[in-house]
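One protein chain omitted, others in place.
First chain written, first letter: the chains are A and B, and each begins at residue 1.
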Amino acid sequence: MMSRFSTLGLDRVSRDFGGHTALEELTLDIAGGEFVALLGPSGCGKSTALNCLAGLLPLTGGAILLDGERIDSIAPERRGFGMVFQNYALFPHLTVRGNVAFGLKMARVPKADIVRRTDRALETVQLTGHAHRRPGQLSGGQQQRVAIARAIVLEPRLVLMDEPLSNLDASLRLEMRTEIRRLHQSLGLTTVYVTHDQEEALSLADRLVVLRDGVTQQIGTPGEVYGRPANRYVAAFMGYRNMLDVTVTAARGARLSLDLAGARITGLGRAPLSAGDRAVAALRPEDLEPAADGPARGIPAAVEVVEYHGREFAVQARLGDGRPVHFRTARRPAPGDAVELTADPERVLVFPPDVPAALGASRPGRRPGGSPRLRAVTP
Amino acid sequence: MTRVREHPPPPGAAPRASASRARPALRHRLAERGVDRTLLLLAPGAVFLVLLFCYPFLYGLQLSFQPQRGGGALANYRAFFGDPYLRETVWITLGLAVPVALVNCLAAVPVAFRTRGPFRGRRLITTLLVMPITLGTVLTAQGLLGYLGPGGWLNKTLLATGITDTPLELVHNYWGVFASLVITGFPFSYLLTLSYLTGIDPGLEQAAATLGASKRQRFRHVTLPLLAPGLAVTFCLSFVLAFAVFPSAQLVGDPRGETHVISIEAYQAAFQKFDYSLGSAIAMVMAAVMTAVVLVVLAWRSMLYRGATGGKG
């Protein structure tokens, strides 16, 4: 019954909304069995891309090809894709069983098969005992499982998931994440997964597509996107919280010597840069640490705010010129302490300054407490 | 999230194809603006209303300029405004409708305010308040004639308790119609006020309470300003209902004198004298007067805050 495909091609898929381009020429090839995540902040076009793929939104440009055959003009109900919605979109008047069996009924599957396949799907998501409940009587996590069962019971060629975990609380989210990964491993269903949570995307997907304002920023494996972000925007989104304006003082290939408000550091250029260029050094807080006592050769900074994070402390400090910098340390510093910060040159990524990293400030990964507002609190 | 459109393509991003896309098909462009086949569902209703609401209205307007007895296009209007007996109907009707609408609105606010929250017996109370809708004009009229009449229970009580010496004259005059309009109109203004009131987020009042506002201050400075636009609409609807008073003016009023309202004249012209043209003209005058009053109230309303009230959408 399950029909596999070898490639699903998105060829310059675009979508405008009355003059506003929500998605601009997304080109992507998805292999059968692959798990692809579309990642970006809200409004970046990731859900638009998913809805275009589902057929719920017509394209304004480009084509979607399934094994070379155009499918973008086919109605959503005839594409044979399954979809999990952000708010689950369960049919409130049907029982759990009715929800899961709905697609099979639509496909006019024989009654006995409906029962058998529904049972199996409910078993897969561990909801056998709740088959006769209505969605309103279920918890968020259970509703989520119903939505997943409803999407996979038809063994669709492609499963689309639109931020399926964003309505769950933190612990349930982790649990369901593992669940989704497990389902993908055991059923091998090709999946396109939309999320704004980079941790979710990194942990689930085989490949990531990072979007911003409808424009594709980077396509790559989790390792590539995490370790080698294509531009400072992707870097900011992947948790490179420190975006420091620097001047290149010397360049030897990709290895750059940088001047940071008088301090000298070395970093890895992610684009051609030469001596004299202004640039941005991107650094994760966890890659920046205070130097041990001794001849200090790091960036001088003054500790301002200290947050306890269990195994370590998250610290906001200020550079000599007043710019904030974030780092992690195992030893508790006191506000006002002077520190010298050092970093592995391999982990200092240097980007040209021309992409505004508007997202760096407002979406600093998933760590709490880093909001710029906190600066005013401490003396 | 910022949605900056004009930014240079980032390095390392998928190259932006410079070839301009073909303009999307008309059907798609229309669909983008919300015009698609779903709108056909509107067609039966719209056609029906154009045929049975707009067309008759325009037909009546046109008819009103073609007097049956000749005398030029404006003869009907001249006849209406030239005759003091006819002209007076506008003032009589306004004199009924404005006070009735005011009383209904003002009485509805405290009652709705009391009954908005959940309490035991709320269902019964609201049902009782809404019940007069079921009475119908005739029962109300019969009841008023009997109850408020010279020998009715009210006058009997007043006389028995010595509050008055002579029976009050409450029917077959202005007050009979007034009472009838309040009884039938109050449930509407109450329900409307209630629905506006429940649309205001109770959190706002609680917030004001935490800021030290007393109950009266909260009502005066939080609830009332948010309710005022709704009250304006309520007033308009009560006014319009009362302005079109017809059967009760005949049954409990004094249809040739104190309650000689405009709708009686319109009806008699059209269906008793069979002067459809004059009847239409009077109906148009009615519509014009109502529109004028409603516009005045709505103009006042437009000066009020009319944004979200935080409650139900």
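Here is the rule we go by: a residue touches a chain if its C-beta (ideal position, glycine included) is under 8 Å from a C-beta of that chain, and two chains touch if they have at least 3 such contacts.
One rule holds in what follows: contacts and distances are computed from a predicted model.
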Identity of the absent chain, which is to be given by its UniProt protein name, from "FecR family protein", "SMC-Scp complex subunit ScpB", "ABC transporter permease" or "Thioredoxin family protein": "ABC transporter permease"
Residue of A:89, A:187 or A:261 in touch with the missing chain, whole complex considered: A:89
Identified contact with the non-displayed chain, of A:31, A:107, A:254 or A:275: A:107
Which of A:19, A:110, A:136 or A:322 contacts the chain that the document leaves out: A:136
Among B:183, B:228 or B:297, the residue in touch with the chain that has been omitted: B:183
Interface with the undisplayed chain - residues on chain A: 54-56, 75-78, 80-83, 85, 87-93, 102-103, 106-107, 134-140, 143, 150-151, 154, 160, 167-170, 173
Those residues of chain B which, in the complete complex, touch the missing chain: 33-36, 38-42, 44-46, 48-50, 52-57, 59-61, 63, 107, 110-111, 113-114, 116-119, 123, 126-147, 151-154, 156, 179, 183, 186-188, 191-192, 194-195, 198-199, 201-203, 206, 209-210, 215-216, 229-230, 233, 237, 240-241, 243-244, 246-247, 251, 263, 266-267, 270-271, 276, 279-280, 282-283, 286-287, 290, 306-313
